[in-house]
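Every protein chain but one is kept in place in this view of the complex.
So, subunit A:
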(Lines give C-alpha, C1' and ligand atoms only; values in the text may rest on other atoms or scores of the structure.)
Protein backbone atom coordinates (compact mmCIF):
# COMPACT_ATOMS: atom_id res chain seq x y z
CA UNK A 1 0.00 0.00 0.00
CA UNK A 2 1.28 3.46 -0.94
CA UNK A 3 0.30 6.36 1.23
CA UNK A 4 0.84 10.04 0.48
CA UNK A 5 0.31 12.13 3.60
CA UNK A 6 0.16 15.82 2.70
CA UNK A 7 3.27 15.24 0.56
CA UNK A 8 4.43 18.40 -1.21
CA UNK A 9 7.40 19.17 -3.45
CA UNK A 10 8.85 22.56 -4.31
CA UNK A 11 11.59 23.54 -6.77
CA UNK A 12 14.87 23.59 -4.82
CA UNK A 13 16.08 27.03 -5.89
CA UNK A 14 12.98 29.06 -6.64
CA UNK A 15 10.65 27.53 -4.08
CA UNK A 16 7.95 27.26 -6.76
CA UNK A 17 5.50 24.48 -5.86
CA UNK A 18 5.85 21.44 -8.15
CA UNK A 19 3.34 19.35 -6.26
CA UNK A 20 0.83 20.82 -3.83
CA UNK A 21 0.23 18.92 -0.53
CA UNK A 22 -1.25 15.61 -1.67
CA UNK A 23 -2.98 12.94 0.36
CA UNK A 24 -3.68 9.62 -1.36
CA UNK A 25 -3.83 5.93 -0.59
CA UNK A 26 -3.00 3.70 -3.55
CA UNK A 27 -4.02 0.09 -3.17
CA UNK A 28 -5.23 -0.91 -6.65
CA UNK A 29 -3.05 -3.14 -8.84
CA UNK A 30 -3.34 -0.96 -11.92
CA UNK A 31 -3.16 2.79 -11.51
CA UNK A 32 -2.51 5.31 -14.26
CA UNK A 33 -1.43 8.92 -13.90
CA UNK A 34 -2.18 11.38 -16.69
CA UNK A 35 -1.59 15.08 -17.12
CA UNK A 36 0.03 17.70 -19.32
CA UNK A 37 3.79 18.06 -19.68
CA UNK A 38 5.17 19.75 -16.57
CA UNK A 39 2.00 19.15 -14.57
CA UNK A 40 3.81 17.25 -11.80
CA UNK A 41 2.82 13.68 -12.66
CA UNK A 42 6.41 12.41 -12.89
CA UNK A 43 7.20 14.09 -9.56
CA UNK A 44 4.21 12.29 -8.06
CA UNK A 45 5.53 8.98 -9.44
CA UNK A 46 9.10 9.65 -8.31
CA UNK A 47 7.92 10.26 -4.77
CA UNK A 48 6.87 6.62 -4.61
CA UNK A 49 10.37 5.16 -4.73
CA UNK A 50 12.14 8.05 -3.08
CA UNK A 51 13.75 9.47 -6.21
CA UNK A 52 12.13 12.73 -5.13
CA UNK A 53 11.60 13.40 -1.44
CA UNK A 54 8.70 15.48 -0.14
CA UNK A 55 9.54 18.87 1.37
CA UNK A 56 6.57 18.59 3.70
CA UNK A 57 4.44 15.59 4.58
CA UNK A 58 5.52 12.02 3.83
CA UNK A 59 5.18 9.11 1.45
CA UNK A 60 5.07 5.56 2.81
CA UNK A 61 5.24 2.24 1.02
CA UNK A 62 3.94 -0.61 3.18
CA UNK A 63 4.63 1.56 6.21
CA UNK A 64 8.20 2.40 5.14
CA UNK A 65 8.92 6.11 4.87
CA UNK A 66 10.69 7.02 1.62
CA UNK A 67 12.74 9.62 3.51
CA UNK A 68 13.92 7.38 6.35
CA UNK A 69 13.94 3.97 4.67
CA UNK A 70 14.88 4.90 1.11
CA UNK A 71 16.98 1.81 0.34
CA UNK A 72 14.28 -0.55 1.67
CA UNK A 73 11.60 1.28 -0.31
CA UNK A 74 13.63 0.99 -3.51
CA UNK A 75 13.89 -2.76 -2.99
CA UNK A 76 10.10 -2.88 -2.96
CA UNK A 77 9.50 -0.36 -5.74
CA UNK A 78 11.06 -0.80 -9.17
CA UNK A 79 11.20 2.26 -11.43
CA UNK A 80 11.10 2.25 -15.21
CA UNK A 81 12.18 5.44 -16.98
CA UNK A 82 10.98 6.91 -20.26
CA UNK A 83 14.40 6.67 -21.90
CA UNK A 84 15.88 3.23 -21.29
CA UNK A 85 19.30 4.39 -22.54
CA UNK A 86 19.78 6.26 -19.29
CA UNK A 87 18.81 3.20 -17.28
CA UNK A 88 21.18 0.72 -18.91
CA UNK A 89 24.66 0.82 -17.45
CA UNK A 90 26.50 -2.31 -18.55
CA UNK A 91 27.61 -3.06 -22.14
CA UNK A 92 25.38 -6.12 -22.67
CA UNK A 93 21.89 -7.11 -21.59
CA UNK A 94 22.85 -10.03 -19.39
CA UNK A 95 25.49 -7.96 -17.61
CA UNK A 96 23.05 -5.13 -17.04
CA UNK A 97 20.43 -7.37 -15.44
CA UNK A 98 23.21 -9.05 -13.43
CA UNK A 99 24.20 -5.61 -12.11
CA UNK A 100 20.71 -5.24 -10.62
CA UNK A 101 21.20 -8.60 -8.90
CA UNK A 102 24.61 -7.86 -7.38
CA UNK A 103 23.14 -6.89 -4.02
CA UNK A 104 21.16 -10.11 -3.66
CA UNK A 105 23.32 -12.74 -5.39
CA UNK A 106 27.01 -12.60 -4.55
CA UNK A 107 28.21 -15.48 -6.76
CA UNK A 108 28.85 -14.27 -10.31
CA UNK A 109 27.87 -17.50 -12.04
CA UNK A 110 24.59 -17.74 -10.14
CA UNK A 111 23.98 -14.06 -10.81
CA UNK A 112 24.47 -14.48 -14.54
CA UNK A 113 22.19 -17.51 -14.57
CA UNK A 114 19.48 -15.54 -12.76
CA UNK A 115 19.95 -12.63 -15.18
CA UNK A 116 19.68 -15.00 -18.13
CA UNK A 117 16.48 -16.45 -16.67
CA UNK A 118 15.04 -12.92 -16.32
CA UNK A 119 15.90 -12.16 -19.95
CA UNK A 120 14.41 -15.45 -21.11
CA UNK A 121 11.19 -14.72 -19.29
CA UNK A 122 10.85 -11.37 -20.97
CA UNK A 123 11.74 -12.74 -24.42
CA UNK A 124 15.21 -11.25 -24.77
CA UNK A 125 17.38 -14.33 -24.25
CA UNK A 126 18.64 -14.18 -27.85
CA UNK A 127 19.94 -10.65 -27.24
CA UNK A 128 21.60 -11.38 -23.90
CA UNK A 129 25.15 -10.86 -25.16
CA UNK A 130 24.42 -8.15 -27.71
CA UNK A 131 25.69 -4.64 -26.98
CA UNK A 132 22.93 -2.46 -25.51
CA UNK A 133 23.83 0.13 -28.15
CA UNK A 134 22.84 -2.33 -30.88
CA UNK A 135 19.35 -2.95 -29.47
CA UNK A 136 16.25 -1.18 -30.78
CA UNK A 137 14.39 1.26 -28.51
CA UNK A 138 11.75 -1.36 -27.71
CA UNK A 139 14.33 -3.99 -26.86
CA UNK A 140 16.14 -1.52 -24.61
CA UNK A 141 12.92 -0.76 -22.77
CA UNK A 142 12.29 -4.50 -22.33
CA UNK A 143 15.84 -4.90 -21.05
CA UNK A 144 15.34 -2.05 -18.58
CA UNK A 145 12.14 -3.76 -17.42
CA UNK A 146 13.98 -7.09 -17.07
CA UNK A 147 16.53 -5.30 -14.85
CA UNK A 148 13.71 -3.99 -12.69
CA UNK A 149 11.80 -7.29 -12.50
CA UNK A 150 14.92 -9.34 -11.75
CA UNK A 151 14.98 -7.73 -8.29
CA UNK A 152 11.45 -9.08 -7.62
CA UNK A 153 9.84 -5.76 -6.67
CA UNK A 154 6.31 -5.63 -5.28
CA UNK A 155 5.47 -2.42 -7.12
CA UNK A 156 6.58 -1.14 -10.53
CA UNK A 157 6.37 2.57 -11.28
CA UNK A 158 6.65 3.21 -15.01
CA UNK A 159 7.22 6.81 -16.10
CA UNK A 160 5.96 7.10 -19.68
CA UNK A 161 7.55 3.77 -20.61
CA UNK A 162 6.11 3.74 -24.13
CA UNK A 163 6.52 7.39 -25.15
CA UNK A 164 9.66 6.77 -27.23
CA UNK A 165 8.44 3.51 -28.78
CA UNK A 166 6.77 2.74 -32.10
CA UNK A 167 3.26 1.29 -32.21
CA UNK A 168 4.14 -2.41 -32.06
CA UNK A 169 6.62 -1.98 -29.20
CA UNK A 170 4.16 0.31 -27.44
CA UNK A 171 1.55 -2.44 -27.62
CA UNK A 172 4.04 -5.08 -26.52
CA UNK A 173 5.48 -3.17 -23.55
CA UNK A 174 1.99 -2.01 -22.56
CA UNK A 175 0.65 -5.58 -22.61
CA UNK A 176 3.68 -6.77 -20.70
CA UNK A 177 3.17 -4.21 -17.95
CA UNK A 178 -0.51 -5.13 -17.73
CA UNK A 179 0.35 -8.83 -17.41
CA UNK A 180 2.66 -8.37 -14.40
CA UNK A 181 1.37 -9.90 -11.19
CA UNK A 182 2.43 -6.77 -9.28
CA UNK A 183 1.07 -3.35 -8.47
CA UNK A 184 1.83 -1.22 -11.54
CA UNK A 185 1.62 2.56 -11.53
CA UNK A 186 2.00 3.99 -14.99
CA UNK A 187 2.50 7.63 -15.89
CA UNK A 188 1.35 7.95 -19.46
CA UNK A 189 0.23 10.13 -22.34
CA UNK A 190 -1.39 7.09 -23.94
CA UNK A 191 -5.04 7.62 -23.02
CA UNK A 192 -6.07 4.15 -24.21
CA UNK A 193 -3.56 2.63 -21.86
CA UNK A 194 -4.62 4.96 -19.05
CA UNK A 195 -8.25 3.96 -19.52
CA UNK A 196 -7.39 0.27 -18.99
CA UNK A 197 -6.30 0.92 -15.38
CA UNK A 198 -8.47 0.35 -12.32
CA UNK A 199 -7.95 3.89 -11.10
CA UNK A 200 -6.63 7.05 -12.74
CA UNK A 201 -5.19 10.22 -11.27
CA UNK A 202 -5.31 13.41 -13.32
CA UNK A 203 -2.56 15.85 -12.37
CA UNK A 204 -2.75 19.47 -13.40
CA UNK A 205 -0.59 22.42 -12.32
CA UNK A 206 0.89 20.44 -9.44
CA UNK A 207 -2.42 19.15 -8.04
CA UNK A 208 -4.34 15.91 -8.33
CA UNK A 209 -7.51 17.34 -9.83
CA UNK A 210 -9.28 14.02 -10.33
CA UNK A 211 -8.92 10.60 -8.75
CA UNK A 212 -11.22 7.81 -9.77
CA UNK A 213 -12.73 6.01 -12.74
CA UNK A 214 -10.26 5.89 -15.67
CA UNK A 215 -12.80 6.66 -18.40
CA UNK A 216 -14.13 9.64 -16.50
CA UNK A 217 -10.54 10.73 -15.82
CA UNK A 218 -9.67 10.64 -19.52
CA UNK A 219 -12.74 12.77 -20.29
CA UNK A 220 -11.77 15.33 -17.65
CA UNK A 221 -8.20 15.42 -18.93
CA UNK A 222 -9.39 15.98 -22.51
CA UNK A 223 -11.67 18.81 -21.33
CA UNK A 224 -8.78 20.36 -19.42
CA UNK A 225 -6.43 20.21 -22.39
CA UNK A 226 -8.89 21.29 -25.08
CA UNK A 227 -10.33 23.99 -22.83
CA UNK A 228 -6.84 25.36 -22.33
CA UNK A 229 -6.14 25.15 -26.06
CA UNK A 230 -9.33 27.10 -26.81
CA UNK A 231 -8.46 29.71 -24.19
CA UNK A 232 -4.99 30.02 -25.71
CA UNK A 233 -6.40 30.45 -29.21
CA UNK A 234 -8.88 33.13 -28.18
CA UNK A 235 -6.53 35.05 -25.87
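Just so it is clear, a residue touches a chain if its C-beta (ideal position, glycine included) is under 8 Å from a C-beta of that chain, and two chains touch if they have at least 3 such contacts; residues count from 1.
Here is the rule we go by: contacts and distances are computed from a predicted model.
Peer 1: Quick one: the chain not pictured, UniProt calls it what, "Energy-coupling factor transporter transmembrane protein EcfT", "3-oxoacyl-(Acyl-carrier-protein) synthase", "Carbon monoxide dehydrogenase small chain" or "Aminomethyltransferase"?
Peer 2: Missing chain, per its UniProt entry: "Energy-coupling factor transporter transmembrane protein EcfT".
Peer 1: Among A:18, A:59, A:124 or A:220, exactly one should touch the missing chain; which is it?
Peer 2: Of the listed residues, the one touching the omitted chain is A:124.
Peer 1: Using the touch rule from the top, list residues of subunit A that touch the missing partner.
Peer 2: Per the touch rule, subunit A residues meeting the hidden chain are 49, 51, 70-71, 74-75, 78-79, 81, 83, 85-92, 95, 98-100, 102-105, 108, 111-112, 121-124, 126-127, 129-131, 133-136, 138-139, 142, 147-149, 151-152, 168-169, 172, 175-176, 179-181.
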